[in-house]
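Just one protein chain is left out here, and the rest sit where they should.
By written order: A and B. Residues from 1 in each chain.
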Amino acid sequence: MTKTMPKFLPWLLGSALTLGVSLAHAADTIKVGVLHSLSGTMAISETTLKDTVLMLIDAQNKKGGLLGKKLEAVVVDPASNWPLFAEKARELLQKDKVAAVFGCWTSVSRKSVLPVFEELNGILFYPVQYEGEESSKNVFYTGAAPNQQAIPAVDYLMNDLEVKRWVLAGTDYVYPRTTNKILEAYLKAKGVKAEDIMINYTPFGHSDWQSIVAEIKKFGAAGKKTAVVSTINGDANVPFYKELGNQGVSAQDIPVVAFSVGEEELSGIDTKPLVGHLAAWNYFMSIKDKSNDAFIKDWHAFIKNDKRVTNDPMEAHYIGFNMWVKAVEKAKTTDPDKVIDAMIGIEAPNLTGGVAKMLPNHHLTKPVYIGEIQADGQFDVVWQTKGLVEGDAWSDYLPGSKDIIADWTDPKIKCGNYNTVTKTCSSQNYK
Amino acid sequence: MPSRPLIRAGFLTLALAWLALLAIGPAHAADDAAARTLLAQLREADFSGKTALIEQLAALDHPRIATALKALADSRLYYQEAGNRVVIGSGDGADIAIEDAVSGAALGQISKRDLDRITTNNRLRTLIENRLASLGLASADPEQRKAAVEAFLKNPDPTESERLRARLSVETDSEIKELLAMSLALADLASPDAAVRVQGATTLGGQLRSELRGPLTKMAAEDNDSTAREAARIALARTQFRLQLLGWAETLFFGLSLGSVLILAAIGLAVTFGVMGVINMAHGELMMLGAYTTWLTQQYLPVNWSLPVAVPLAFLVAALVGIAIERSVIRFLYGRPLETLLATFGVSLILQQAVRSIFSPLNRSVASPDWMSGVIALGPLEVTLNRLIIIGFCIAVFALLWLALQRTRLGLEVRAVAQNRAMARAMGVRSARVDALTFGLGSGIAGVAGVALSQLTNVGPNLGQSYIVDSFMVVVFGGVGNLWGTMVAGLSLGIANKLLEPWSGAVLAKIVVLVFLILFIQKRPRGLFPQRGRAAEI
Partner (left out) sequence: MRLPAWLLSDRAGLALLTALTVLAIGVPALNLLLPTDHPLHLSAYTITLIGKYLCYALLAVSVDLVWGYMGILSLGHAAFFALGGYCFGMYLMRQIGARGVYGNSELPDFMVFLNWSELPWYWYGFDQFWFAALMVLIVPGLLAFVFGWFAFRSRVSGVYLSIITQALTYALMLAFFRNEMGFGGNNGLTDFKEVLGFSLHADGTRIVLFALSALALAGGYLACRWLVSTRLGRVLVAIRDSEDRARFLGYRVERVKALVFTFSAMLAGVAGALYVPQVGIINPGEFAPLNSIEAVIWVAVGGRGTLVGAVVGAVLVNYAKTWLTGALPEVWLFALGGLFVAVTLLLPRGLIALWRRREATA
């Protein structure tokens, strides 16, 4: 430990230095806000994204910056505290006057900063798969909407693995609740009976899975192929998978397809008992593509550790950042209104050999991949969508939102929640 | 009885060994070329194409096929573009050792990025497992035969029932005979003759294996013959009754296991809080240090040996940190228990951030040793081995602590200082030293608890926080200063939680238990086993 203790000293110096530098060069740089938790419960996922943005900014500066100016990152720590997210967002926009913010992970953090971005007319790039049911003028959703992750995964299980019985297990918060509502409606529309669907919610960080796994085993012993669709959140996954492994539930018996488990989460688990379980994402580190290889190489060089993995939200930031750069170049200014208008229709390469396009509803086109967990903590792609799937902000499978669409270009609509029946928008005027 | 995954792994290796033996014989070994062609085709084929190729490969009488198929199932089969050949990789990391899939010749180390892995999926894995299993049925080794039959039970295949029947007539091992009969009955359920199906269902009634329940349930619901449906229903009802009983036993076990985790988390606190009156908010972080010690140990030792080494190491690390905290902070605060709360809360923030800075905020992967994975049968009840070991571990830690406090000189001094500090000092007890050691002991036990937790949950900077509230509850419920109280409290809270969980869900169960605790403390303000006399006043 003695060797590593002085490790924070350079930071102290570094932080002091960047502070000094930022004061000196405030005028001739473009500031970019990074709003990811560096402490508290979400630090585990979000710290990597902060580093990703820093890497992208660094790379852009090496290419000569943007509009002839250098980019400058402003990093703050909202400490996994939701009201603090709103406060820090205000600080970034009002005090630091950043041109764009890359940040947030949980839905609640996004909901918390949303009014601030709309009031102060900022730009937020949100890189995580989420429950949908939202389209704000000031937010660009670079992660997957439910139709870009959950529905294709269920299709795969239904058609390729002939799954007939479904366990929808999730952490009790809005993303699993909504996703499961959508999936339940979707499954019923496909003729699955109510008694063949089991829904289970657990609290955050749930660590004792004995009873629930035993129940899943019982549910799976009814003579029909059973699968678990898991929207279990980050921390609770490790004990869940450990319990599955220990109770002898293998992927051949009851496969688990997860929407919140990626390479980074797996790096904290002994994956040998998990081989064959599935995950649905829009990117896997194992996908062979030149741009992906280069990205991984850059990441390893930047983080100075060639064991670190890459994951889907990192790709989302990669796409989002490059789109923002293109939009600013196109608008020739960082003025939010102009950049927001320029963003729509912008295309940027993703890391799997395709091109992502920003749609009028502020979501992206994405390919969907299903991967099987391997013993080395990576995923093997076993299925993928034929083409790109367009992100749908408002699910067609929820009664409340099936009539709602988002379109920020059509002059007749120009809002995030246009009701096609009543032909109105609501709640878009904050001023 | 060994665990399920173990069986699967064991049986695959055995099947391999047996195949290798076969290969030594003269046999009409298919030429390497055919094997090479088929393997090479695997690379380009889609999953249905691979199914056909695997069937063809399994039909080949070639000594290396089993090895290659097993490698495919384990995702260790690669195509090497440079040599235009299929190879088998072994080892972890970016560079792996490879050997030729057909000849078995070693080809040295190579970077994984230069290899194309031949992908597989769950269906192919099942297929490979079955094909390798059918070869193991005639083995001389009973373990291997048993494993083969187990595989049939898992994935019944009516086309194989003749082979099973033939085996049953010559089998001598009674356990395997029973399994064979069960497999045959299971195969009977798919028979076109209703009478045979009824016969099969009757044989299977009352059997507890979960593989059997599925086909029976299906038959009870979907069979077009009413007598067959009825037979299946009766068989299931017999199973159901036994399952109900087992379910209760299972819940009890789950409760015991949760209770033992609570006890482990709380018992160190029972020493520092209960005996010394120090509210140590950094207790959870000391457990976290124990868990990180386990992770560090695994970096240098093989997984199977790491835990026995990690336990004393974690004790030492946490105890030293504990003593450092006591010497630098807590000793100035004796007699002011509520202020220790504030100072140790500060310490807990520092420890958390320190771990985050040193080890990164990401979770660390702590592997479970083989001897702790899988399930074990206690009579008809199957329990997970790691939980069982943790229950045992908890009892051992408790017993050792009890002995240390009751039978050693230090224990005597600790109890003396706890009861009456001034009097103990007057009798010549060096109370400062005793305080430091007591705190070290409590902290060390927290570290040991961390080793156990590393087997169950995330090892990360937030590990401590998730247990701190629970552990305080356990200590207070049991009665501060009473180790037995902690034990009883932990067990009863664990069991209560698990009894409630099935009908209320995990969250409500926890809330109900907390509300009960609040009410209980209102009724009996000093816990289950209150301390009497002056020492009770904190």
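Following the convention adopted for this analysis, a residue touches a chain if its C-beta (ideal position, glycine included) is under 8 Å from a C-beta of that chain, and two chains touch if they have at least 3 such contacts.
Please read all numbers here as calculations on a predicted model, not as lab measurements.
Novice: Would you indicate which residue among A:159, A:305, A:409 or A:422 is in contact with the undisplayed chain?
Specialist: A:422
Novice: Quick one: say which of B:71, B:212 or B:281 touches the chain that got left out.
Specialist: The one listed residue touching the chain not shown is B:281.
Novice: Looking at the full complex, which residue from A:45, A:112 or A:129 touches the chain that isn't shown here?
Specialist: Considering all chains, including the one not shown, the answer is A:112.
Novice: Considering the entire assembly, which residues of subunit B contact the chain that has been omitted?
Specialist: 273, 277, 279, 281, 329, 332-333, 336-339, 341-343, 345-350, 352-354, 356-357, 465, 469, 472-473, 476, 480, 507-508, 510-511, 514-515, 517-518, 521-523, 525-527, 538
Novice: Tell me, which residues in subunit A touch the chain that this view leaves out?
Specialist: Answer for subunit A: residues 8, 11-12, 15, 19, 38-39, 75-79, 81-84, 86-88, 90-91, 94-95, 106-108, 111-112, 114-116, 119, 133-134, 172-174, 177-178, 181, 201, 203-204, 398-401, 404, 416-417, 419, 422, 424, 426-427, 430-431 touch the chain left out.
In this text, only the chains that are shown with their structure count from here on.
Novice: At what distance in angstrom does the C-alpha mean of subunit B lie from that of subunit A?
Specialist: Each chain reduced to its C-alpha mean, subunit A and subunit B end up 30 Å apart.
Novice: Considering only the defined contacts, which subunit B positions touch subunit A in the complex?
Specialist: Subunit B reaches subunit A through residues 3-5, 8, 47, 74-75, 92, 94, 113, 117, 119-123, 125-126, 129, 154, 210-211, 213-219, 221, 250-251, 254, 257-258, 261, 352-353, 356-358, 360-368, 373-375, 384-387, 455-462, 466, 497-498, 501-502, 505-507, 510.
Novice: Under the touch definition given earlier, write down the residues of subunit A that touch subunit B in their complex.
Specialist: The contact residues of subunit A facing subunit B are 1, 4-5, 7-8, 38-41, 43-44, 47-48, 161, 172, 200-203, 205-208, 210-212, 214-215, 217-218, 220-224, 235, 238-239, 242-243, 245-248, 250-253, 255, 264-265, 267-273, 275-276, 293, 306, 372, 374-376, 380-382.
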